[in-house]
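Only one protein chain is missing; all other protein chains are in place.
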Amino acid sequence: MKTLPSFVRGFATLFMLALAAYAIPLSASADDQTIVVASTTSTQDSGLFDYLLPIVKTKTGITVRVIAQGTGQALDTGRRGDADVVFVHAKAAELKFLAEGESLKRYPVMYNDFVLIGPTEDPAGVSGTMDIGKALQKIKERQVSFVSRGDRSGTHLAELDLWKSAGIAIDQEKGAWYKSIGQGMGAALNFAAASGAYVLSDRATWIHFGNKGGLRIVVEGDKRLFNQYGVMLVNPAKHPNVKSVLGQRFIDYLVSPEGQRDIGRYQVDGQQLFHPDASDPAA
Amino acid sequence: MSNTYFALHLLLTGDSALWDIVRLSILVSLSATLLALMLGLPFGALIALSRFPARDPVIIVLNALMGLPPVVVGLGVYLALSRSGPLGSWGLLFTPPAMIIAQTILVTPIIAALTRQTIEDLWREYREEFAAMNVGVCRRVVALIWDARFSLVTSMLAGFGRAAAEVGAIIIVGGNIQGFTRTMTTSIALETSKGNLPLAIGLGLVLMSIVLLINALAWGVRRAGERFAA
Partner (left out) sequence: MSTSLVTSQLPVVLDDVQVRAGETVILDGISLRFAAGPPTVLIGPNGSGKSTLLRLAMGLVPPLSGRISWGGSPATGSSRRALVFQRPVMLRRTAAGNLHFALASASIPREHRRSRVHELLRLVGLEAVADRPARRLSGGEQQRLALARALARDPEVLFLDEPTASLDPRGTKAIEEVIRTLAERGIKIVMATHDLSEAKRLAGEIVLLHRGCVVETGPADTFFAGPSTSDARRFLAGELLV
């Protein structure tokens, strides 16, 4: 069959083309100067990485690949050795990570704060108070819809702590009004916008969020809404594949005066989102 | 809707970030489909032409595998490729090859099952003539695959369509890393979760155009095939 060889030939050419088109970018991006950083969806959604990573590349030569997951998942990724650095905001979980020997040192980097978001009509009547505990109690008493991230993220863990500080054992006392969706911050805000519910969010994601219709900040400023970020190098003794030199260089940049200044310069709508505090011993 | 026009504008002016996403999507799905073809076609043809005790159960399982849930495949490949998994030393997690592997696993059963059906039907038709012409095994297989080429190409397009549209597997094993493992479907998922709906819609339109194109191609192939099949 004369046509058979040409069909096979055409096929093979197509395949080679596809392979070549794929291989070229892969070889161009030299594997040497890249690291994988496991961080959180809220940090990604805030836009910080879009702003910061090009600066990191210029100043350190490192191409940072960010995997954005919930805090719990990000730390697990570190535990499995699938990331070189973890960059999350749940101090208790981070200290546990340290205690397990999964990292040798935790560096505080920056903080932002949480805000309670709710419908503009504020059916639970919580706006105006700076006491997050009281606000949560009102929401529970009036059984107004509340969206929880439910994904073991830093925000989720912070939310659980806040219920505890309000004297509510949320696990036993929740009802149909409490909706645990197991997704990221953006999804939770979408859900709240669509169903007129309250939701705890970090300020950075909130400012950056594009679908605010019907929602506003109802409670802010309470000291308990403080959200601290920490960065850790995954222990190379446990995971030999970890790029410890590059990872440490990245961390060193973040906590350096220059890096701290760059972080502080990130703004959305004229507002600074993250407050550098690497030098704060209590952070 | 201005952001949708913005997205289309980026596309038309060749914005590199956006085109990188489109290019990666096509590359990943195309590579997976071609690999699936190399694995699934011979396997499907083999099943079609052999007789062995467990044949019927094998065919049932093969057809069922066409409906493999992408997230399940994603999870499996993730665990396998993780550094603490059996294939961790390959270092493929969170890279495009991992995405190709996951999609290959999804598409291979489709191609194998459709190939088996097509070849078996054609074999039933040609069987006696082949016996009368004393056609050897090798020639038989090649002839069946060649004569069925239009249906097989249609199966391949179906496989590609499945790969191009899925997000569950590649978001898990690829990590949706900006500029590296972010595809059209994973971008849409991300932009939606960020509340960036107009941009997500814009990307969705691009993806739909590709899906439409594939279907148009499949239709064209089928029409071309009718010339010989009558």
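The chains carry the letters A and B, assigned in the order they are written, with residues numbered from 1 in each.
We take it that a residue touches a chain if its C-beta (ideal position, glycine included) is under 8 Å from a C-beta of that chain, and two chains touch if they have at least 3 such contacts.
Remember, predicted model here, so these are calculated numbers, not experimental data.
Within the full complex, the residue among B:49, B:75, B:143 or B:211 touching the omitted chain is B:143. Seen across the whole complex, the unshown chain contacts chain B at 125-126, 128-129, 131-136, 139, 143, 147-148, 227-230.
Keep in mind that, in the parts below, only the chains that are shown with their structure count from here on.
Look at where the CA atoms of chain A average out and do the same for chain B: the two points lie 32 Å apart. The residues of chain B lying in touch with chain A in their complex are 23, 27, 30-31, 34, 82-85, 88, 91, 93-94, 96, 142, 146, 149, 175-178, 180, 192-197.
The touching residues of chain A, counted against chain B in their complex, run 1, 4, 7, 14-15, 18-19, 21-22, 26, 29, 36, 41, 45, 49-50, 53, 65-68, 79-82, 183-184, 186-187, 189-190, 193, 208-212, 239, 241.
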